[in-house]
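All protein chains but one are shown in place.
Up next is subunit A:
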Amino acid sequence: MKKILAVDDSASMRQMVAFTLKKAGYDVQQAKDGVEALDMAQNSRFDLVLSDVNMPNMDGISLIRNLRALPDYKYTPLLMLTTESGLEKKSEGKAAGATGWIVKPFNPDQLIATIGKVLR
């Protein structure tokens, strides 16, 4: 089963994402900020990381930059959740090593479809 790490400081978003992905047959773990996510990612391998951008302690862009620098996450799809107004965030995220992005708000079907673009 493919393992996904969902990172968001908002519990409702995190739960929604986790619930959706679990239903779609993924093994999902959750982290509430970049620091926790980085720690979890170092302790076990994930096939995909899905992270919010605005978070306390460590934001999503920094998380992606840090993850991409790890040998284990060199090719791993790293997706970010951004808002529609965050156009500049996308390029910033890409520069940090993000694979792609999902635009908020999204519905469960969109989420699964997007994940499917890079995780098979």
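Assume a residue touches a chain if its C-beta (ideal position, glycine included) is under 8 Å from a C-beta of that chain, and two chains touch if they have at least 3 such contacts; residues count from 1.
One rule holds for everything that comes next: contacts and distances are computed from a predicted model.
Of the candidates "Na+/H+ antiporter subunit E", "Chemotaxis protein CheA", "ABC transporter permease" or "Nickel import system ATP-binding protein NikD", the chain left out of this view carries the UniProt protein name "Chemotaxis protein CheA".
Summarising the interface, subunit A meets the missing chain with residues 9-13, 15-16, 19-20, 23-24, 32-33, 52, 54-59, 61-62, 68, 74-78, 81, 83-85, 87-88, 90-92, 94, 97-101, 103-109, 112, 117-118, 120.
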